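A single structure is presented below for examination.
Apart from one protein chain that is not included, each protein chain of the complex appears where it belongs.
In order of appearance the chains are A, B and C, and numbering begins at 1 in each one.
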Amino acid sequence: METRIRQSFAKQSMMQTFGADLTRVTEGEVQITAPVLPGSRQQHGVAHAALTFALGDTAAGYAALTKMPNDHEVMTAEIKINLLAPGTGDYLRATGRVIKPGRRLIVVTAEVHAITDAEEKLIAILQGTMVPVAL
Amino acid sequence: METRIRQSFAKQSMMQTFGADLTRVTEGEVQITAPVLPGSRQQHGVAHAALTFALGDTAAGYAALTKMPNDHEVMTAEIKINLLAPGTGDYLRATGRVIKPGRRLIVVTAEVHAITDAEEKLIAILQGTMVPVAL
Amino acid sequence: METRIRQSFAKQSMMQTFGADLTRVTEGEVQITAPVLPGSRQQHGVAHAALTFALGDTAAGYAALTKMPNDHEVMTAEIKINLLAPGTGDYLRATGRVIKPGRRLIVVTAEVHAITDAEEKLIAILQGTMVPVAL
Partner (left out) sequence: METRIRQSFAKQSMMQTFGADLTRVTEGEVQITAPVLPGSRQQHGVAHAALTFALGDTAAGYAALTKMPNDHEVMTAEIKINLLAPGTGDYLRATGRVIKPGRRLIVVTAEVHAITDAEEKLIAILQGTMVPVAL
């Protein structure tokens, strides 16, 4: 399972653009970490909401994939993000979790933390729906 | 107003990373267009959902900003995206609109289309809340 | 189609509790209207958000059903509501619309207006996902 997820992740050029790493893969939970690169920022120099979203959505999607048979992928049908604080940090770390697996829909959540040497701060929560797609 | 928005947009390094352009700014409606660059893709080579989200959220945010006094900015409090179709196209074009301006909250929507020579296809809709921030 | 929808609607005891009526059924768009009954209110005496939600969600669901074959129903997988103004009015009227029909998911929106003799005011917008269920 982890191999399959790592191969899929490696094919996402957006994750490379963001310098993102798959930092944990367990059944029902996946963690992705990325630096706040110079090219990933909004007008005040902190992480753009699109980076926060990208990591949260992708972690949630791969968490869903850990519950799928080998011949399936998942796609995001919809997801909602509440931004709690600016993305001020050296790294962002997203943790995606499966709340309810299903044959037709997988309900997921994610949390995103901004990380510096001194602190880890929760900056966003996401709640969404993934759909299985047969390969 | 348009000058202020263009200056803010130019400071978002993420928009440069995506090659995005502000292609229309009118009161209550802003359009952003970006190519699907080689570095903006998911595992099947089409636009990553994070690109779709980034353009939709940013267009909606600047649409909200057109309703604000000069000494304010806006931040996304929350936004939800429903993905309707894969981001298969040469360009994505997001159109953000203000549904309900307010002193404390601005409710916004956005549509994102994938564009090729042959067709324009609606690939995502967003609905969210922006909050004014005094500079 | 309209007969099928009216029969289903008549079986929803919640709609009777709210005094709700199916006031328009066309392909891809359904309207439901309900008085703000004494028992449907929040602590300030205006319509409870649950009434606004109930009408918007149900109108969106039946709009989706107009796109389904006779041997299917739909269920709400998820839906989001942004409340724009208090539910101050004699009636609420919800209009549900299909944005993207599909075999597996139907993406819908709804608007809810509060209505008095003097005015119609947009009080809520909804965006969600319905799933077809074979009977």
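In the analysis below, a residue touches a chain if its C-beta (ideal position, glycine included) is under 8 Å from a C-beta of that chain, and two chains touch if they have at least 3 such contacts.
Predicted model only: the values in this text are computed from it and were never measured.
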> Of the chains that are displayed, which are in contact with the missing one across the whole complex?
Replying inline: A, B, C
> With respect to the chain omitted from the figure, which of C:Arg24, C:Arg41 or C:His72 is a touching residue?
Replying inline: C:Arg41
> Considering the entire assembly, which residues of chain B contact the chain that has been omitted?
Replying inline: 77-78, 80, 104-105, 107, 129, 131
> What residue numbers in chain A mark contact with the hidden partner chain?
Replying inline: 80, 82, 84-85, 99-100, 107, 109, 122, 125, 127-129
> In the whole complex, what residues of chain C lie against the chain that is missing from view?
Replying inline: 8-9, 11-14, 16-17, 38-44, 48-51, 53-54, 57-58, 75-83, 86
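Note that in this section only the chains that are shown with their structure count from here on.
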> Copies chain A, chain C: same or different interface, half of numbers shared as the threshold?
Replying inline: same
> From the centre of chain C, which chain's CA centre is farthest?
Replying inline: A
> How many angstrom lie between the CA centroids of chain B and chain C, rounded to a whole number?
Replying inline: 28
>> Can you compute the centre-to-centre distance for chain A and chain B, using the mean CA position of each chain? Integer Å is fine.
In response: 20
> What is the distance, in whole Å, between the centres of chain A and chain C, each centre taken as the mean of its C-alpha atoms?
Replying inline: 33
>> Residues of chain C that contact two or more other chains, please.
In response: 80, 107, 129
